[in-house]
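In this view, the complex is presented without one of its protein chains, the others remaining in place.
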Amino acid sequence: MSKSRAEAFSDGVIAVAITLLALNIKVPPPASGGSLAQQLGSQWPQYAAYAVSFLTIGIIWINHHAALRRVVTVDHTILMLNIALLMTIVLIPFTTALMAEYLKASSGEKLAAAIYSGSLLLMGIAFFALQRHLMRAKSELLDAHITPQMRRQVLVRNFAGLPPYALATVAALVSPYVTLAIVGAIAAFYASPLTTRDVFEQPDTEG
Amino acid sequence: MSKSRAEAFSDGVIAVAITLLALNIKVPPPASGGSLAQQLGSQWPQYAAYAVSFLTIGIIWINHHAALRRVVTVDHTILMLNIALLMTIVLIPFTTALMAEYLKASSGEKLAAAIYSGSLLLMGIAFFALQRHLMRAKSELLDAHITPQMRRQVLVRNFAGLPPYALATVAALVSPYVTLAIVGAIAAFYASPLTTRDVFEQPDTEG
Amino acid sequence: MSKSRAEAFSDGVIAVAITLLALNIKVPPPASGGSLAQQLGSQWPQYAAYAVSFLTIGIIWINHHAALRRVVTVDHTILMLNIALLMTIVLIPFTTALMAEYLKASSGEKLAAAIYSGSLLLMGIAFFALQRHLMRAKSELLDAHITPQMRRQVLVRNFAGLPPYALATVAALVSPYVTLAIVGAIAAFYASPLTTRDVFEQPDTEG
Partner (left out) sequence: MSKSRAEAFSDGVIAVAITLLALNIKVPPPASGGSLAQQLGSQWPQYAAYAVSFLTIGIIWINHHAALRRVVTVDHTILMLNIALLMTIVLIPFTTALMAEYLKASSGEKLAAAIYSGSLLLMGIAFFALQRHLMRAKSELLDAHITPQMRRQVLVRNFAGLPPYALATVAALVSPYVTLAIVGAIAAFYASPLTTRDVFEQPDTEG
């Protein structure tokens, strides 16, 4: 089985999901009371949520790209684990809207924030499951240059991404703002040049 | 005619359709009475419908991928049968929403469930029609390794996927929950590792 | 300039537009009076419009595929004419919804139908403009096998697709049902096996 259609389908699903995030930002109806500036300003949770979720999905796409680059051929299990991963990604526009809509509410705001970071944690777990299958697979699925040590490194690095999302989920008990701040910090960390070498250049060029 | 654009277009359509499934899950409006937990909980048919339909469309994508992999070149009939198949796939977000919206209703729930599994049956029939054309086609359309015995196997296996959806449609007369359970079981069966060898590895490597 | 990204972008836009057609079919709200069967039945213009527009966009995709297949390299004018064509395709979900929504109305129904087939005519004109540029282009843009006679044939065949849409637009003065019937008949004609040889096999294999 060729991997190129699996990549193309995943790119398509992730591209649609990331674009649907913007549908959560609504145009305030004209003449609905209050100036447009005030109305747009009061929607700031939507903008913050958009930026954080867009960056997060963008980073998972980069990771997905890096993971499949190491693969030579795909099997039924890879395809099904990939569909499970996509199923979690496609939920993110909904959980993003939920968190943003309730961020300033006086009830439900903690549950909404927990569901938001919980959905990102679920995406991380689905991605880890896919990587674990790849890294444990018989070597004919993987590029011949991937050594056992590199496999271990990839898995350790992937697993290390999960506890911060678990923390962000628990932090919703304190305040939804703390959850959003942690999730935003995770996205900023992975997006920063600091992580470049570690995240996906090294494992493919060194032992 | 090259098959790569037919694959790319199909991937795009299926990717959009599978992602639109999530638009059926709505954020409950804040302060609309009842706790957020209760409101989200009462939407469980939407979550179940999302999971089942996502998996089902994911599996049809895998099958589509496997079917076109055997093809060397495409003709007008393949393209039109493919468009007919896509036309049935694109309806699934609507029929999924219909079934989920009416699952707990006291009237219309059986019709909605019958339309839901009926739309999946229709998709299966459209896929079978595409496969039948491919398997009966003059051999220049197909990979030279596909023997007559393999063609027969592919068709038998494809046809075998139809009666369960017909059963699920008839079962709507009893209860929409039975329909949803059958459709979910079909998806779980095809997603499970049990089906791996049979579904699409064997026909291309053995007689 | 390579043509592959122009194809990929066009495939993406057409795939999204064709899938958005299904958003015009709405789930009737439960308990809104009348049985679900009646409510779904009264939406038949939406289903007919979906089928006709899906087939029509599918056929324009096949034609687009065939047109770009003859191209070796793309220039700025091809890209801009392609964007103009896509701009007309993306409007079709709107004009389809407009026609379907007004088909049974007692006022506005003729205008809505005229706008619908007018948008298809516009798409045909944009496609013809793209083809005319390709067929008149210096030969380095086109595959070397395309003879002057084949160029003429392609243009004649493309131009022949326009009058039926003009007729359907004028027919809206009589009745929107006539417009829908003509547009449906055009789609059925191009989708049928009868047109296979003429539409896009012949010009590439014969003089």
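First chain written, first letter: the chains are A, B and C, and each begins at residue 1.
One rule holds in what follows: contacts are C-beta pairs under 8 Å (C-beta built on N, C-alpha and C of every residue); 3 or more make two chains touch, one makes a residue touch a chain.
Owing to the predicted nature of the structure, the values given are computational and were not obtained by experimental measurement.
Given that one chain is not shown, which residue among C:A51, C:I83 or C:L155 touches it?
Checking each option in C:A51, C:I83 or C:L155, the one touching the absent chain turns out to be C:I83.
Touching the absent chain in the whole complex: find that residue among A:R69, A:K104 or A:H145.
Of the candidates A:R69, A:K104 or A:H145, A:R69 is in touch with the missing chain.
In the full complex, which residues of chain A touch the absent chain?
7-8, 11-12, 14-16, 18-23, 25, 27, 30-31, 35-37, 40, 50-51, 54-55, 58-59, 61-62, 65-66, 69, 191, 193, 195-196, 199-201
What is the set of chain C residues that contact the non-displayed chain in the whole complex?
So the residues of chain C touching the unseen chain are 1-2, 5-6, 8-9, 12-13, 15-17, 20, 75-77, 79-80, 83, 86-87, 90-91, 93-94, 97-98, 101-102, 105, 107-108, 111-112, 115.
The definition used in the following text is that only the chains that are shown with their structure count from here on.
So if I superpose chain A on chain C by CA, what angle comes out, to the nearest 5°?
The superposition gives an angle of 180 degrees.
Identify all positions of chain C at which a residue touches two or more other chains, and write them in rising order.
12, 15-16
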